[in-house]
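One protein chain omitted, others in place.
Presenting subunit A:
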């Protein structure tokens, strides 16, 4: 085992050199790092627990999504039954209900049953690759049509909604102007948002917690306020509560169910000030379809009131004094500049297709993170020096070899982490310090074995050879079990623990290389060169 062909020696040398080179950028200051050429700008990322920042785990409200899906389908059903070619083409339906998560309705003329079913079938879609449609259409009692969402359809709807939600959250977070936010989907119905350097996550939560579903709807002028207070409203209308703090004492408005314009028809939203009272407002602009609808409806309803509804709550319900033709409008409410700005951002980035809820939040201030780094670094240095001194005291020359290997090992771990853009977390630092303690284990095993073999009377050359080969077996087995443990940590763990598992795994692999291969190379060269007659180990 002590023969090293030239190519092997050179190969080991190159790996070590690369390790040292690629680890350097991670130790530089921000300024020095910026000065490096682009290809060299790879360094170890700091986790949120070290850099400071916020980690939010958002979970989609799947019930809400199912409800939206159902009400969209209900609209589709109504439109489809109305027919494309005018009133003659209509299919009369009745008793439409959405109870129990399915849509059920009566087709008045039984001869139209098949036609109705045909029209609905055109509205359903194949769900991904499953071969299923997203809705099942059944005919019950030869009079009713029942639409049931399929499992595959649900899955697809959730997946699409989550992709859209991720993009929208991405836009909203980026509008905060923070550096390098990470927004990724996790599992079926979750999104992780990580924003380094963010001190107060409240603004972030306000921003992404809002669904921002904006609707303009007419106030039902025919509704009797007393009847409405008792919960009775005209057909086609519903009671919508005011948002907290809005409404000047009124608790709700009776609004037409039909939506005049929705947030999807916006092309821009900006925070501005109301010229009359200098209050912060949000100015929005509609697209051409929205503008013409808005112009038509306001022209028809001068003197009446319309309501701006955000996420199911009324913000304000102003009177229409004159037709609004310019295609822009002001959303007023009791805003501050900050909340108006947040709303503008949310409206610009679009409504979330599903309500998102914060289920986990972790925030660390940059000061605490910096403190952890400093203390971790000090601990790392002291531990390394102590172990280095100790190894020399115990193993002499072979201790020096182990120490050089250990230093290379540290370089290699940092280099590999930088190359893979891995994240160093606080437990990761502990993993690092631990690796220093454990990396020498392989050398301890080897050196103790060499001592034993010498005691048994083997000659130096042979003792070293046998020491390495016999110890390698135990080193291999022991490290595999550690990789198993680290693998499970990575599989099951969350953020910081994953970081620990990464450092541990990289450390195990590099330490076997440096502690076994590299020290063997040193030992072999020394033995070949000096042919010692006595070995002090």
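Keep this in mind: contacts are C-beta pairs under 8 Å (C-beta built on N, C-alpha and C of every residue); 3 or more make two chains touch, one makes a residue touch a chain; residues count from 1.
The criterion applied here is as follows: contacts and distances are computed from a predicted model.
Q: Using the UniProt record as the reference, specify the protein name of the hidden chain from among "Protein-export membrane protein SecF", "COG3014 family protein", "NAD(P)/FAD-dependent oxidoreductase" or "Aliphatic amidase regulator".
A: "Protein-export membrane protein SecF"
Q: Would you mind spotting which of A:135, A:306, A:335 or A:395 touches the chain that isn't drawn?
A: Counting the whole complex, the residue in contact with the absent chain is A:395.
Q: Looking beyond the chains shown, say which of A:320, A:368 or A:419 touches the absent one.
A: A:368
Q: Could you tell me which of A:474, A:509 or A:527 touches the chain that is not displayed?
A: Of the candidates A:474, A:509 or A:527, A:474 is in touch with the missing chain.
Q: In the complete complex, which positions of subunit A touch the hidden chain?
A: Residues 49, 57, 59, 201-202, 205, 209, 357-365, 367-368, 371-372, 375-376, 378-379, 382-383, 386-387, 390-391, 393-396, 426-427, 429-431, 433-434, 436-438, 440-441, 444-445, 448, 451-452, 455, 470, 473-474, 477-478, 480-482, 484-486, 488-489, 491-494, 496-497, 500-501, 504, 536-537 of subunit A touch the chain absent from view.
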